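Left out: one protein chain. Kept in place: all the others.
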């Protein structure tokens, strides 16, 4: 047994040495040519694994004769270009068995993903574009070009070059890196924090798709989950003093439900409020501007309300203080007014003008809602009785619109403007109620009319009967 | 008042010699016996027809024929026009009551043998009036262009196609095309408001003329009775006042039906929608429809539906000609066979109608 082991060790060492020494390409190019490739290659991860020049470039590494070593007959391909580069890498990197032989867990599907991605054309990028050539390092090696702190500059090499990008997609912006530098992620990465997001953390590495492609990790309805990968991981976010419940809250919110459940792509995802490359939470004074991108009227009304100035002075976060930020729920009338559930009483006390305004606004809305429900009940009753109330129903359609308007106008905190807005609602409801009651009256009128006619006819019938008797008695 | 009436009468008599006519009419009598009650049904049918004409004309003021406007205009009538709901419901109810009255009138005339000589043509014109009434009903039913009417018309006209040789062509003429469409609607409308009223009025006039000339028929039993024992009452004013009494009550019933059982409009016809379950024609066609449903697909070498059609046509013709083949027996006029046939027809129609409702 011992003899066998010694023999094995000797054979192994010999083979290893031989193979090392037998990399004729490397040996020749290092000594005789002295090119850049051989200068870089020793630091390459492939060199350390015993991959020779011929394993990629083809040819015969055992021969010292250049003609033989670099002959086409022996499979030499020279410097591969374009798709040929990819073919070379694929030879091993898409072959699971080969990768196992070298003890690697690297995904063998990268090429499939890459081919389908937006970079998939070899004129745009090949494996070596990002990973380098002859000096390929492991991804977690700080000297690798795709190491988190270096990755951003790598992507920017193309993506911040407007002239270069023009060739492929003239409409694509080229300011991502500049914006990224202003973001929390950008600022931290410059300080060397490799935990924060860089390009591939959001966009993915090989299967990058345009943001409007449903396969993209930054597609509108996929993006919240992408952000949540870090931001909902309490353990990962341990050292950063920010909450990790944003996604959970967002998913329950009006915006979350609209985007994630109903698929309404116009609903805001994380990036619509926080920015994508320049991701930073909006400042206290800019919240209403950001919300106002969609909720334009509310923002405009808020900005001319007495709240705007007061909130600015006291550093109160505008929309957020009543509506929340991530868990923005469908607002109800409960939020307005002076009850314990309302948001107004968070600041306003009894006797103050604001208190009074809140109370009146809520009362007027409640009254209109109540009258609307009553009108609906009356119309239902009329319809049940067989009367036609389709006109009244159509008129009533305006009332929800008016209620929406009124609930928006409260952002002005101006009671007069509010009264002016809600007044037409009362007019309409009174008219509709009257129409409904008229319809019900018509129902009873018909029965009354029938009763009257029946009475007249009965009298006539009885009189006729007696007349007949009278005539027959005479005859 | 009386003087004015006389002046009026004289003015007309000078020009049109109406005195003798009035004299003649004032002597009109009605036989008074235990089956006299059936005499009312002719008048009831006439009254209901007048109601149909009046309400029909009123509906014409607002009804607009067309695939895009028939349904909407009927909806407009029942919901927006003042008392439109009343006029429309009365028209629909009165149509049904009129056909019921006409059937009762016909059967009562049949069983009292009022059709016998000299009143054969009164019976024949009466039968024609029945056929025209049914046609009125069939054509009018489609006019609201609602779901029920559309499919009932589709099913009802389909049968025409089963007639060999001419069936397909006849169907196209009746429908105004291959299928029931706006063209059918237009055709039925013309039939219902112009063609049929014209023909009906002429035949009705003849029917009434015959009755006035010949007087009311006496029951067959009276042939054995001596003239003194026969009781009559004058038509003017006695019977007429009784008629009016009944007509007033019927008018009231129509109003009650209109208020408490308004005629439904339902959904607008959609030719592309599938037929709702349990489509059947109106009750007065049900016995024929049910018979056709029960017939096998083929009888001998004739297609089942055509066979049914043939049977009903032959039966109808025989029924129309009953005054000519109801032969006097040796014992007298009471031909029991006629009664049995009549009873059979009546029971058959009633049973088939009931089955038509129950079996679906």
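Note that the chains are named A and B in the order they appear, and that numbering of residues resets to 1 at the start of each chain.
The rule is short, and it goes like this: contacts are C-beta pairs under 8 Å (C-beta built on N, C-alpha and C of every residue); 3 or more make two chains touch, one makes a residue touch a chain.
Just so it is clear, contacts and distances are computed from a predicted model.
Remark: of the listed names "Cytochrome b6-f complex iron-sulfur subunit", "NADH-quinone oxidoreductase subunit K", "ABC transporter ATP-binding protein" or "Diguanylate cyclase", the one matching the undisplayed chain in UniProt is "Cytochrome b6-f complex iron-sulfur subunit".
Here the missing chain is touched by one residue of A:264, A:352 or A:472, and it is A:264.
Among A:66, A:293, A:310 or A:370, only A:293 touches the chain left out of the display. Hidden from this view is one chain, which touches chain A at 264-267, 293-297, 390-391, 393-394, 397, 401, 404-405, 408, 452-453, 456-457, 459-460, 463-464, 466-467, 470.
Annotation for chain B: contacts to the undisplayed chain at residues 58, 61-62, 68, 72-73, 75-76, 80-84, 86-87, 248.
Just so it is clear, only the chains that are shown with their structure count from here on.
The mean-CA centres of chain A and chain B are about 73 angstrom from one another, to the nearest whole unit. By the touch criterion given at the top, residues 75, 78-80, 85-86, 233-234, 237-238, 241-242, 244-245, 248-249, 251-252, 255-256, 259, 262 of chain B touch chain A in their complex. Against chain B, the residues of chain A that register as touching in their complex are 386, 388, 390, 446-447, 450, 453-454, 457-458, 460-461, 464-465, 467-468, 471-472, 475.
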